[in-house]
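Following: one structure in structure tokens, then a few remarks.
A single protein chain has been removed from this complex, and every other one stays in its place.
Up next, subunit A:
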Amino acid sequence: MDASLRRLKRDHLALHLAMSIFSDVPQAPPVAVFKLTADFREDSHPQKVNLGVGAYRTDDCQPWVLPVVKKVERLIVEDDSLNHEYLPILGLPEFRSASSKVALGDDSPAIKENRVGGVQCLGGTGALRIGAEFLRRWHNGVNNTATPVYVSAPTWENHNSVFSDAGFKDIRPYHYWDAANRGLDLAGLLDDLEVMSDELLDKAPEHSIFVLHACAHNPTGTDPTQEQWKKIAEIMKRRNLFVFFDSAYQGFASGSLEKDAWAIRYFVSEGFELFVAQSFSKNFGLYNERVGNLTVVAKDSENLTRILSQMEKIVRTTWSNPPSQGARIVSKTLNCPELFAEWKGNVKTMADRVLLMRDQLKTKLQELGTPGTWDHITQQIGMFSFTGLNRE
């Protein structure tokens, strides 16, 4: 082989060797809320405030460690009898049952009928993802990625990513926030649920999946009233729409576990099969231990068994065995009457503080003579508030 050809071959090979298989990876845009946090960290202004991240903070801007959590953590660390094996794939059994009970109520008929199960997941995100993966595989046919998934307009931005990464191709908004009236756009929402005529192809086809916020809607803080929920449920039942509740703030929104779970329990009592992605990050202040549960309410226990078996397969290829620390803390708390009572007290403290903050914010804005009306701040609920400020 002549020298120049050899050199060419060598350079060509060197170029190939130098090129990475990752050469074509496009730069992903930064996740908005964490970019906000990053920008906040870099901002050197002394009075900067980050109102973006969803973590409950005390007056000194630190996440609050619930007293009951501190207590239970001690109990766990001092417990010599603890089993140090991998958790089962579906998670700690006593955590799963206690979590589903907290969402559905102690006296839930669905639980008594043995048709409720849980899957311990990595936070609310993990629960949404496992539920989404299951639905993509087994809902509305097999591997039907075309089933529309409806999320509220606006919604937590991660809802889109979770369902889209689970394989769903058609993620659509449903009317939710009425900017003009700064409240729930019920008419728009009901309209989206209902097929008005066959020509209106953008109405929700049967078996579409609807992601509903159980309470303390993120980011608007506006929830439907009980009457409004009833109307929503009625149409959803008639149109065979699948209900997927996102419940990240139970107890935190109103201070009452029961009140914040009313919508979920109502739908269950109306005979819906549904999923609830529960997060204990906020109401236990356990942001760092990733404690979530996917509650499954099925038609009967036979269906439940099959659903859970498929869930197990999905979990097996995602994280296989969930982390135990957070689940143990929550499980111990929920399963012990004194600790449970103490926890409810801690949760009410947080909820009350948020309500107080809302009140104070509204008063302050009014005192400053800030243009506009600010009633919606106290009418909304939970940690988030849609101020109605425009982009600038």
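Here are some notes:
In this section, a contact is a pair of C-beta atoms (placed from the backbone, for glycine too) under 8 Å apart; a residue touches a chain by one contact, two chains touch by 3 or more; residues count from 1.
Keep this in mind: contacts and distances are computed from a predicted model.
Not shown: a single chain whose UniProt protein name, out of "Exosome complex component RRP45", "aspartate transaminase", "CTLH domain-containing protein" or "AP complex subunit sigma", is "aspartate transaminase". Annotation: of A:K101, A:R129, A:R182 or A:K332, A:R129 touches the absent chain (contact as defined above).
Check A:S152, A:T295 or A:S324 against the missing chain and you find that the one touching it is A:S324. The residue touching the chain not shown here, chosen from A:V68, A:V149 or A:V162, is A:V162.
Interface residues of subunit A facing the missing partner chain: 16-28, 30-31, 34, 53, 55, 62-63, 65, 69, 73-74, 77-78, 82-87, 122-123, 125-126, 129, 133, 135, 137-143, 145, 158, 161-162, 164-167, 206-207, 240, 242, 273, 281, 285-290, 298-299, 303-304, 306-307, 309-310, 313-314, 316-326.
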